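Working notes, structure below.
Just one protein chain is left out here, and the rest sit where they should.
Letters A and B name the chains as they come in the text, with residue numbers starting at 1 for each one.
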Amino acid sequence: MSATEASPAEKGVLQIESLMGFAKRNGGLIALIAIILFNIAFTPNFLHPQTFFVNISQVATIAVVAVGMTLVIATGGIDLSVGAVMALAGALAPLIFTSSFAEAYPMLGLAAAFVVPVLVALLCGLFNGSLVSFLNVQPIIATLILFISGRGIAQVLTNGNLQTFSHKGFSYLGTGKILGLPFQGWLVIAIACVIWWLVHRSLFGRYLLAIGGNETAARLAGAPVRRVKIGAYVLCAGLAGIAGLIVVAINSASDAARIGNLMELDAIAAAVVGGALLQGGRAPIFGAILGAVIIQLVKYTLLANGVADEVALVAKAGIIIAAVYLQQGRKE
Amino acid sequence: MLDQSAFDLRRYLTGNAQTTGVFVALIALILFGLLRYENFGSAYNIASFLNYNAMFILISIGMCFVIMTGGIDLSVGSVAAFTSVVAAYLSPYGIEVALPGGILAGAAIGLLNGFFVVAMRIPPFIATLATMLGAKGGALIISGAQTVSIDWTSNFTKLGMEKAFGIFPWAIVIVALVAVILWVVLEHTSLGRTVLAIGGSEDASKLMGLNVNRAKFFVYVLSGGCAGLAGVFLASGFGAGQPLEGIGWELSAIASVVVGGTLLTGGLGSVPATIAGALLLGLVFNILNFENGRGTISLSAYWQMVIRGAFLFIVILLQSRMSGPVASPKEN
Partner (left out) sequence: MTPLVSMRGISKSFAGVAALKGAGLEIEPGEVHAIIGQNGAGKSTLVKILTGVYRRDAGTVMFDGKDLAAGSPREAQDAGIATIYQELNLVPLRSVTENVVMGYEPRRFGGLIDWPKAHARTREILQRFGVDIDVRQPLGSYSTAIQQLVAIARAVSLDARLVIMDEPTSSLDDREVATLFEVVRALKREGVAVLYISHFLDELFAICDRATVMRDGQTVAVRNIADSTKLGLIADMLGRNADEIASAGMTGLGGESRAPGEALLVANSIGSGRALRDVSLEIRRGEIVGLGGLLGSGRTETARAIFGLDKLDKGEIRFARSAKAPASAADAIKGGIGFLTEDRKAEGIVPDMSVRENLTLALLPRLRKGGGIDRKREREIVARYIKALGIKTASMEQPIKELSGGNQQKVLLARWLANEPELLILDEPTRGVDVGAKLEIQTIIRDYVAEGGAVLLISSEFEELVEGADRITVLQDGRSVAELTNPGITEDALVAAMAHHEERGPA
């Protein structure tokens, strides 16, 4: 009922907790350093620039999706459809720039190949967000619909075919370099900065965190709860769309069955490892990127040391459980 | 408080109307098929239809129990893939070993789910998402990412080839048996009633002195075991363990459960209606196949996914339309 005052004893507990919280908050960073040290010691060629670039391009897609996922998780929700939305966007792009329209108007075609898939992704987010905030469907069920049908639609569009292409303009997204760094690395930094600004400097972000922290209080203080929740899903889906384009551009090929497969897991894991709370109320954007780097490095470490892909799956499952478990403890 | 009860009534009636609705729809669809296609009622079509859908009926029933407690089990597809491989490896020892072996392997993963959810208090979808990954990885590891052929000389082949009493495929007989047992458990034991009470109100169940944790453990182990048995059928039906199968099965199961009138928030559900839901979903595809055969429409296999998602969407729409806004999980 009424809130109790914090007694001196409780304050002491709070201090100890914040100390432990400090260790836990920096657990991600500590883990990252440990992995890097391990790799320097045991993984051949780890410090080679090529390794660095390979990892950056892999991290980029996870990071972009994880940033969006962080926004949704901040509202206390979850988005399982990100992988499918990636597939949808990734299948659409080659369809557009290899169409006869694009051959007639190359520049327009290229622009459309970037814009249309992202727009479609945003629509997917609108669908998810509307189900969650207007029909009050649990986020996990609401996003389950597109989790499966989204990829189905992508496969229907491409008839399940692998689309290969060579298109210099489009591939720049995956293979271009600025100042020696892969383009998508810069893109991630740019996206992270924009979203960080949104979360910490805009009304939307303030409302987002307030809604995740205490929805009733936020509503009573005049927060537009529905709009903000929908906004989070729309942004998340849009970012997934961009990630889908990156994957296709890197591979110069688009296979609707494979793009973004199991990405929802990577993204959730990265967000949680980065410090997002499943109950909502926290949106550590750069934490999500740190999480993405850790997830990727774990994968890479296992792979480079001859551990099979399949074992990496199990390792990832372990990381998710451990990260969420530690968080549960932190909340109480 | 008062509004709450009035609104629960509406939810209940919705559930009931839907339970009746699913049987009506099922009969209507069967009549439609019988009138339109001459082979629809053939022994072959019925047997192969039931045989194929036996697996989905199983996982749907397991899922139904989990959802009735207000949880979810996303791992069922991977678990079935995993146990199909286990059963294939055990097939040389005969059906006496392979059948229980597969079930136990599934139940063991279910036990892990239960442990995560009950003891570690990890949200069900995260816990089962992790075991989904883990089981998938496990299936790929023990199979070497290849299908594992069953031992054709052992009596394990009987499961897929021979018919009980010369009429029904064994899979159907076993599923019928499981369904009857679980129906009795749900309707006539205090364990079953506890499962329903938890979904209705976990707090009230605790205050009534019910053993909530035991019941929650039970549903996850049951769901794992059902998926395990489905995996055994998968191996016997295809003559091999299929480590790559099971993708999207969780969605089919959830859709069947929801179509059968079970509330996603828990507290309401029935075994026969869930079976009817699974059959209805399967029948839609059976009829689409017939239409494809007649050349009226030409839908690729990819449409399956899209239709499944659309189906789930419609059911969710109907459920929330009839029941009004469902309280968001955050508020609890």
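Here, a residue touches a chain if its C-beta (ideal position, glycine included) is under 8 Å from a C-beta of that chain, and two chains touch if they have at least 3 such contacts.
On a predicted model such as this, the values are computed, not experimentally measured, just so you know.
Asks: Of the residues B:Leu26, B:Val118, B:Ala135 or B:Leu268, I need the one that contacts the missing chain.
Replies: B:Leu268
Asks: Return the single residue from A:Leu108, A:Ile178, A:Ala221 or A:Leu326 that touches the missing chain.
Replies: Counting the whole complex, the residue in contact with the absent chain is A:Ala221.
Asks: So which of B:Ile59, B:Ile126, B:Leu210 or B:Ile316 would be touching the chain we can't see?
Replies: B:Leu210
Asks: Given the contact definition stated above, which residue among A:Leu47, A:Leu162, A:Ala190 or A:Leu203 touches the chain not shown here?
Replies: The one listed residue touching the chain not shown is A:Leu203.
Asks: What chain A residues would touch the chain not displayed?
Replies: Contacting residues on chain A, toward the hidden partner: 1-7, 9-11, 14, 197, 201-203, 206-207, 209-210, 213-214, 216-224, 281-282.
Asks: By the contact criterion defined above, which parts of chain B meet the unshown chain? Give residue numbers in ascending order.
Replies: 1-6, 8-9, 11-13, 184, 188-190, 193-194, 196-197, 199-201, 203-205, 207-210, 263, 267-268
In this text, only the chains that are shown with their structure count from here on.
Asks: Distance-wise, how many Å sit between the C-alpha centres of chain A and chain B, to the nearest whole number?
Replies: The answer is 30 Å.
Asks: Quick check: in the complex, which residue numbers of chain A touch chain B?
Replies: So the residues of chain A touching chain B come out as 76, 78, 131, 135-138, 140-142, 144-153, 155-156, 159-160, 215-216, 262, 265, 268, 278-280, 308-314, 316-318, 320-321, 324-325, 328.
Asks: In their shared complex, at which residues does chain B touch chain A?
Replies: 72, 116, 120-123, 125-127, 129-134, 136-138, 140-141, 145, 248, 251, 254, 264-265, 300-310, 312-313, 316-317, 320, 325-331
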